[in-house]
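All protein chains but one are shown in place.
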Amino acid sequence: MSATVKDYVVAPPASVAAAWPRHQVVAFLLMVVLLAIAPFFLYPIFLMKALCFALFACAFNLLIGYVGLLSFGHAAFLGSAGYVSAHAAKVWGLPPELAILAGTATAAGLGLVIGALAIRSRGIYFANITLAFAQMVFFFSVQVKFTGGEDGIQAVPLGRMLGVLDLHQTYTLYFVVLAIFLIGFVIVYRAIHSPFGQVLKAVRENEPRAISLGYRAEHYKLLAFVLSATLSGLAGGTKALVFQLASLTDVHWTMSGEVVLMTLLGGLGTVFGPAVGAFIMIGLEHWLAQLGAWLTIVQGAIFVVCVLTFRRGVVGELSRILRKPL
Amino acid sequence: MLIVKLFTIAVTLVLAAGAAHAQISDGVVKIGVLNDQSSLYADLTGQGSVVAARMAVEDYGAAAKGLKTEIIFADHQNKADIGSQVARQWYDAEKVDVIVDTPNSAVALAVNQITRDKGKAFLVSGAATSDLTGKACSPNTIHWTYDTWALANGTGNAIVKTGGDTWFFLTADYAFGHALERDTEAVVLKTGGKVVGKVRHPLNTQDFSSFLLQAQSSKAKIIGLANAGGDTTNAIKQGAEFGVVKGGQNFAGLLVFITDVHGLGLQTAQGLIFTETFYWDMNDKTRAFAKRFAERNRGIHPTMIHAGVYSAVTHYLKAVDALKSDDGTRVIAKMKEMPTDDPLFGKGTIRADGRKMHPAYLFEVKKPSESKAPWDYYKVRATIPAEQAFRPLDQGDCPLVKK
Partner (left out) sequence: MPTQALFGQLLIGLINGAFYAMLSLGLAVIFGLLNIINFAHGALYMTGAFVAYFLLKLAGLGYWWSLLLAPLAVGLLGIVLEKTMLKRLYHLDHLYGLLLTFGIALVIQGVFRNEFGSSGLPYGIPSQLTGGYNLGFMFLPTYRAWVVVFSLVVCLGTWFVIEQTRLGAYLRAATENPTLVRAFGINVPRMITLTYGFGVALAGLAGVLAAPIYQVNPLMGVDLIIVVFAVVVIGGMGSIMGSILTGFSLGVIEGFTKVFYPEASNTVIFVIMALVLLVRPAGLFGRTA
């Protein structure tokens, strides 16, 4: 993904970090294989949930890991896309691919609006502005009729993907979701390992210097924000179809907190970290569901431990041991 | 490990796929109690419902009759996506035959749909929405304990008839609150009362002082609380502070449970009027049950939801035993055929739309001086016969009901 050339005073760095280093390709292939055989051993619906959240976390990580902006309002994108996709499939009768696209587009638009307003701030103020907007989206979701309020949009129909793939078949649905995840994952990867990604890194490390070199830092940050929002929307739209349900949970601020936790646990700024973090968290939720409030305690404890001693996250630590970026 | 366990189950099922139909699936009747174990509704459903289910199985003598049963439970955390996920998993992978309880109307509606898709059984005790026997009615679901229509009608009717004819509504701003307000308002207007004002507050509001002030200035005789849980108790508590009752107005709780009263204390809750379908101190049978229940539930006495779980599971087992099968659709049909009889609700029936019929009661909370022991909180103001307590069969728009 290349930025508009006219923004450059100096040409972009000639050697972009080799986009497909071997160990990452190996890790990627390993991930694909594991995910491909997983539904035959684990409950597919659980896996699909994990995949949607993994995509959400990857999208979120784009913003915090590579731009250095902590958004506390990403649930707005996940949830609003979910509502629009669910509505599109159920009420407008759109086929699944168009429904998901509609949701994704909504998140992109919302991302543009919120991003344009929020991007001027930094640090805690940025986090607060994104939270404020997310709360407004939440309020809107509660008030507006089409979202169904507390009930949410239920019984979202599945239909046939691209007219051919019958999503009522669990395995078909699974592989469609897997494909969507992989597409999103690759988009994030390409965004990071590209001239665009390099500029983002420069902006994160020393914004005034990047600006003095002629890069319009605000534009880059906004673009990253919109991309992050769009892919979060893709995750949200897909999730609404998988569960055949869109609810207020997905726009509540605690959902924003969860994605932070997943990404932190997996490893901020790593390629595979967010996905790993998402799988671990969803697995934990699943496993601890019987224990009620213990889940919150464990999540809190993980936060604490991660921040104090495990800041690199699972994949980050693994990278450090292997001495190769993952 | 969970993975191995699931894998083994999957393989076993594939191998056992060719089993005959008219028998208990896997030889076990598996009951799943799905409710809120950790938040807003944990005390009025939660572990208590699991206890109630277990007591029902034991009292029925399932083991002695050769019926193998198993009870599992999970926390849906009041989230429709978690609830529907657990339900799917239970039906697909864990071979659960029936799900019971499920407070929170959004979750119940989701589980209702999934149960129907998979041909299992769903016995709702906790949820309130009357849509479960209306637009969303299903041949796989029975709505047991109460619903929004019963609450609105019981409380609304009775209060207007005893002189409470001007109302001000304090409504939680979400679907359940709106529905309760709408249903109650209809009843109030029908019986000749007036609604002089309403205000909608966000769900989980901490501070009601502003809304209570509006209620006080409306001079309505009755302040209808179209909300539940913490919102209701907070409103009542702060109402006491602002002298609402002393000033001559009365609260009508539209959804109140004995655990709420316990949390508020009689000093604050006295005089509150509401409708429920069960109270532990009604007769010897309910008292005996309550004693055994409380021993197993940390001293907390049974709410009507717990009682509903007990009653529903008992009747379910009778139907399964009669049919010698746990096929969801067939068992529900059988349950509708058989009249019900249990120590908690007495004799009753189940209608074609899945509505369990039993009388409702208008209760008033005792003054502290009138209460002789902990949990001795209610006095009965009126008994509403089953036929009047619930929405008439032809008014529900249930597709299962032949016009």
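Labels for the chains are A and B, by order of writing; each one numbers its residues from 1.
In the analysis below, a contact is a pair of C-beta atoms (placed from the backbone, for glycine too) under 8 Å apart; a residue touches a chain by one contact, two chains touch by 3 or more.
None of these values were measured; they are calculated from a predicted model.
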Inset, instruction - Taking the full complex into account, find the residue in B:211, B:345 or B:390 that is in contact with the omitted chain. - result: B:211
Legend entry - Contact with the hidden chain (one of B:265, B:339 or B:368): B:265
Inset, instruction - Would you write out the residues of chain B that touch the absent chain, in ascending order? - result: 38-44, 46, 173, 199-202, 204-207, 209-211, 213-214, 216-217, 229-230, 233-234, 237-238, 241-243, 247, 259-260, 262-265, 267-268
Legend entry - Touching residues on chain A - with respect to the absent chain: 70, 117, 120-125, 127-129, 131-133, 135-136, 138-139, 142-143, 253, 257, 260, 264, 292-304, 306-308, 311
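We adopt the following convention: only the chains that are shown with their structure count from here on.
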Legend entry - Contact set on chain B toward chain A in their complex: 2-3, 6-7, 37-38, 42, 73-75, 79-82, 84-86, 88-89, 92-93, 105-106, 109-110, 113, 173-176, 178, 202-203
Legend entry - Sites on chain A touched by chain B in the complex: 41-43, 45-46, 49, 142-143, 148-152, 154-155, 243-245, 247, 249-250, 286-287, 289-293, 296
